[in-house]
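Worksheet: the structure to be examined is printed underneath.
Missing here is one protein chain; the remaining ones are kept as they sit in the complex.
Just so it is clear, A and B label the chains in written order, and each chain counts residues from 1 on its own.
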Amino acid sequence: MSDADFDDREFHPRGTVLIVTLFVLLLIVLWGSVYVILLARGTTL
Amino acid sequence: MLATYELTTGQKRFIWHHLLVAMVALAIGTLFGPLQAFEHSGLDLYKYLDPVIKSYYQGLTLHGVLNALIWTTFFITGFITLTTIKGLNRPLSHPKLNQTGFWMMVVGLLTAAVPILLDQATVLYTFYPPLQASWAFYVGLTLVVVGSWVEGWGFYLTFYQWRKENPGVRSPFITFAGLVTMVLWQFATLGVAVEILTMLLPAALGLIEGTDPELARTYFWFTGHPLVYFWLLPAYISWYGMLPKQAGGKLFSDSLARLAFWLFLLLSVPVGFHHQFVDPGIPQTWKAIHAILTFGVFFPSMMTAFTVIASLEYAGRKRGGTGLVGWIRALPWNDPSVASQLLAGILFIFGGIGGLTNASYEVNAVIHNTTWVPGHFHLTVASAVTLSFMGISYWLVPHLKGKKLYSAKLGVIQAWTWFIGMLIFSNAMHVLGLLGAPRRTPLGEALYVPAEWEGHLLRVAIGGAILFVSAILYFWNIYKTVRNPETAEVEVPIAESREDPQNTPAWLDSWKPWLIATVLLIIVGYGPQLYFMIRDISLTSPGLRLW
Partner (left out) sequence: MSEKLHIDKYEKNWMLISITILIVFAVAVLVAGFALGFQLPGVSDRVDPRTVSQAGPFADPGLREVSPGHYEAYIVARAWSFVPREIEVPVGSTVTFYITSTDVQHGFKLQNTNVNVMVVPGQVSTLSHTFDDSGSYDFVCTEYCGSGHAAMFGTLTVVP
């Protein structure tokens, strides 16, 4: 596809969806791992 | 909207002066970054600085103040001067006002610099009392802040004049977004203004016996969190409003870009207790409320991620990129301004994840005041923001000086070295933080460093060395550009939106409801707790100079 056949109305950000999906997975893994460290270090009560 | 108005030489010079101060501050400020990183790995270079810089902490004060406060504030006010003039296609309505503001900032900077350089203000850039700096430090910082307010008023008046002549017309996105940034800053800085004027300065002048440190922290972090949005939003202005054009595309959604900016204004102040999660003297309930509001202010950043990436995908496909990821390769990676901002955006993904972790109430106890925290904000302010600003300067300096960029290739290499250096540096800092290494500490001389930290401390130094090279490449390129015999006319890249901005709903372009909601939310989010803390104020901590 070249610039000439690029159709604005047919544009759907599918690649963006892929990237943000990967972002969410990374977020869950990294955030989750710190949350697990919190749980492992014991309560403060 | 087409930018038809060309900046006059005087206006260009005025903006350039902002950038010049900013870049000189960054040059001196970043110098200490590698020194700190080397110190962590056991290589102490401070002994050679002794006649000028007395300690690690004095260097760290310079690093924090010059990078986080001066480089950012000067660059941002200069940049918003540009977005105001270019967006509205008209000169500033009260240029004298803006010049006054600028010179106040310069005088403030010099006033604060003297005590810092004389080792009379080694209190770090957070200046927590009762550590007490020379009065000149507080006066100087106040002048910088007030000067930036004055410049902000100049922008509002210019906008007001434009609005009267153009009722019903959607304000141009870059101008709108710049003004939101300035307004946010003025709400935000009320905290430190009160802190300095009612406690720190009177104490430094001996007018009161001492300060109330926990109340001071509360004032400080009233400012401290929105401060990070003051840094970040100008980068977002470029990502939303300029980068799509530079990449050969359009802004994916004008309305959502505006909505994101309103949400930042609305939510970025009443969240400051997330910096005080492990403080005594603040009820858990308030901490939890601010934690939830912080999750709220994370949302517009997630929107930004989508809109910005979609705008880039649009550009990449327009350039002939295909497939799910092929459009990424099709982007103009050989343009140093684009490469810097794309890499800044990638680093920001990790910065955002770390930020949400910090904001997660008791999870904060895992990493509070460890090296994780500087690891985090070198991805945000020192990368998403600083690397983007560097990227902006690759077209802005040529635009202002009428010179051709000295070397685009060097610029691309600079962006990549910053990216790689920062990945190594910040990963090591995060890991060390999880292992318990405290921040603001010359770990090379600490006696409690276990063997398992050492490999990571070495990686901090390696990352720092690569970043140092990158910084030198940057300043060299800018210096050679300013002195370049080759002239060039470089345009300000202003992205069009896919949709006609005129179709953006009017409620996304009207100030009153959002300003009222912002004030109300600040009152609700801070009012009660501040009321009790001020009622119970006890100025029982006399100022101390322990360095």
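Definition applied: contacts are C-beta pairs under 8 Å (C-beta built on N, C-alpha and C of every residue); 3 or more make two chains touch, one makes a residue touch a chain.
Just so it is clear, the structure is predicted and the values come from calculations on it, not from any experiment.
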item: Options B:Ile282, B:Val381 or B:Ile494, residue touching the unrepresented chain; value: B:Ile282
item: Sole contact to the chain not displayed, among B:Thr370, B:Ser426 or B:Thr518; value: B:Thr370
item: Candidates B:Gly42, B:Pro95, B:Gly320 or B:Pro442 - the one touching the absent chain; value: B:Pro442
item: Hidden-chain contact residue, picked from the options B:Tyr48, B:Phe299, B:Tyr479 or B:Tyr531; value: B:Phe299
item: On subunit A, residues whose C-beta touches the chain left out of the figure; value: 12-14, 16-17, 20, 24, 27-28, 31, 35, 38-39, 41-45
item: Interface with the undisplayed chain - residues on subunit B; value: 55, 57, 60, 124, 128, 130-131, 212-214, 217, 252-253, 255-256, 259, 276-284, 287-288, 291-292, 295-296, 298-299, 302-303, 306-307, 310, 356, 360-366, 368-370, 436, 438-443, 445-448, 499, 502-503, 505-508, 536, 538, 540-542, 544, 546-547
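As a working rule, only the chains that are shown with their structure count from here on.
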item: Intercentroid distance (Cα basis), subunit B paired with subunit A, Å; value: 24
item: Parts of subunit A lying in touch with subunit B, wherever the complex brings them together; value: 1-3, 6, 8, 11, 13-16, 18-20, 23, 26-27, 30-31, 34-35, 37-38, 41, 44
item: Parts of subunit B lying in touch with subunit A, wherever the complex brings them together; value: 252, 302, 305-306, 309-310, 313-314, 316-320, 322-325, 327-328, 349, 353-354, 356-357, 360, 362-363, 365-367, 434, 498
